[in-house]
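As you look at this complex, bear in mind that one protein chain is not there, while each of the others sits in place.
Now for chain A:
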Amino acid sequence: MRLQSLLKSITFGLCAASLSLAILGSATVTTSTSPDDVKTFFSKNKTKSGHTNNWAVLVCTSRFWFNYRHIANTLSMYRTVKRLGIPDSNIIMMLADDVACNPRNTFPATVFNNRDRHLDLYGENVEVDYRGYEVTVENFIRLLTGRVPKETPRSKRLMTDDQSNILVYMTGHGGEEFLKFQDAEEISAYDLGDAFQQMYEKKRYNEILFMIDTCQANTMYTKIHSPNILATGSSKLDQSSYSHHDDPDIGVAVIDRFTYYVLEVLEKVNMQSKTTMKDLFNSYNPSLLNSDPGVRDDLFPRPLDQVLLTDFFGNVQRIELTETKNQSIGDSATSPKDDYVPQEAGYFIPPEEVKREGNVAETDRGQGSLTNHMFEIGANSESSTLSTWRYMTFVVLSGMLLALVAGSSSKIAAKV
């Protein structure tokens, strides 16, 4: 009798577990990582980033003309990272609407982020990778995690590796732990945290700076649990983020406050700048922003006054050569690859060198890097299947455990 009911409860528990699996398809699995592991795993020491390439994912999730400012926010960041040396091939820009050539735009093919209209953000050389209906939660998460269909062109892939520093900038309309995509769907803070965790497991980044300008923005980074991620947002829980000013000719607000004041700092930054993240965060002024911006650095091992802004916004790199690669360069000394100059001198790179490296990244995208990245993607998908299996096993086991506990406890309860 007793055995029978126990069996019954186990079967039921399994049912419940699979049911919960079906309902909560996006349950999280936390990997336990001790802080020491985190610190030593990626960077060589505590002050230097150790990255060799920079990427930027700039996302505007808002559609419709009255959200002009969100597109202007994103394009402002685009302009900044491009100015600081990240080439178009390393920038993935998602714009949910086209305001530049919108019939309502009095100034066709332009986007301005200031009433004085001195600076056309759209310019003559802009590349938008995902636009219009392509800006969806699915595409965004696929982009981050690298699970894209095989036909996807290079310009729509985030081809990062464990040496990549990534700037993820998002703007749009949000709420507590979610950000709306085009008024049709939301990404939750959990989705984002899981995507970053998957990126971590697939070794798709070295460090991430996550920056978000939306209402209740700080709630979006609360569920991130992967190491080496620095996050900052424009407003805390229950606070709105506000626009800065509007343009009477365009007829709508042209920029948001948070982005406006971040840009004020970034505009003074050049490739050789020593401005640090701490300087940026200290510049936040809640009375100007009308909201309380937040910073989350508990996952980020390096002290913020040692982290340069150009680690994320620029393309200043510290290139490290492995033994074999060094050999091959020696062999083909006359090949155009002799741009790869070892940077043993530490972080500081003289201006000329810096410029040259920026160029390296740009020219490299057309040629050799494809095969490397392709290889990388293959490897990724393999490891992802592994993690799926682990996840499945975990769920099934925990379901059985749950059933046991539930069964026995209810038995006890019934007995009482």
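Keep this in mind: a residue touches a chain if its C-beta (ideal position, glycine included) is under 8 Å from a C-beta of that chain, and two chains touch if they have at least 3 such contacts; residues count from 1.
Everything below uses one rule, namely that contacts and distances are computed from a predicted model.
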Under which of the names "Large ribosomal subunit protein bL19m", "U6 snRNA-associated Sm-like protein LSm1", "DNA replication complex GINS protein PSF3" or "GPI transamidase component PIG-T" is the non-displayed chain listed in UniProt? "GPI transamidase component PIG-T"
Residue among A:48, A:83, A:117 or A:131 touching the omitted chain: A:131
Where the complex has a chain not shown, which of A:83, A:117, A:156 or A:236 is the residue touching it? A:156
Need a quick check: the contact residues on chain A for the chain that isn't drawn. 5, 8-9, 12, 16, 19, 63-64, 96, 98, 100-101, 107-110, 120, 122-129, 131-134, 149, 151-156, 181-184, 406-407, 410-411, 414, 416
